[in-house]
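Missing here: one protein chain of the complex. Every other protein chain is in place.
Up next, chain A:
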């Protein structure tokens, strides 16, 4: 489903990696590892198509993501290390707005249910600027609860979460893999994902 060939990344004057390739099928998870500055986030941004690779190609369902970018983006859910939530809006409005802009059908009940799962019940009508860092992260993660697009790309999803939330998120990701989804993520904490095949890619 997702293939990368011979990728090369140059940031500034430095070559971060070259000749990098991988192949990921339905139900598989790719863990990107490497020290700070090894190019994990750059590789993620190449995979989602925001950063054009210096050389090489990424294909989704056999077609180049640059040539077929709109079809690819319709299958993609990206969660960066920024939360992508609006401080002025409430958690509920944030969820509905992001689903709306990504052209997904999300009913208000589904959104409320997702917020309850991330432990934000009772705070859905409070503007996000009054929430703590961890709670804001949970608002961002609530998007994943009802997310059915096949490819998830997650940049450090476990950061700022407490132990219970880490387990919950690992459960959400394995549910996604069981449904035949794919996931690519970077993380410094190795969290066991109970289902699906886990592949590892070390950048050095």
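Basically, a residue touches a chain if its C-beta (ideal position, glycine included) is under 8 Å from a C-beta of that chain, and two chains touch if they have at least 3 such contacts; residues count from 1.
Rule of thumb we're sticking to: contacts and distances are computed from a predicted model.
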Choices "Pyruvate formate lyase activating enzyme", "Heme exporter protein B", "Peptide/nickel transport system ATP-binding protein" or "ABC transporter permease" - which one is the UniProt name of the chain not shown: "Heme exporter protein B"
Residue of A:58, A:85 or A:203 touching the missing chain in the full complex: A:85
Absent chain, residues of chain A that touch it: 45, 48-52, 70-71, 73-74, 76, 78, 80, 82-89, 93, 97-98, 100-103, 127
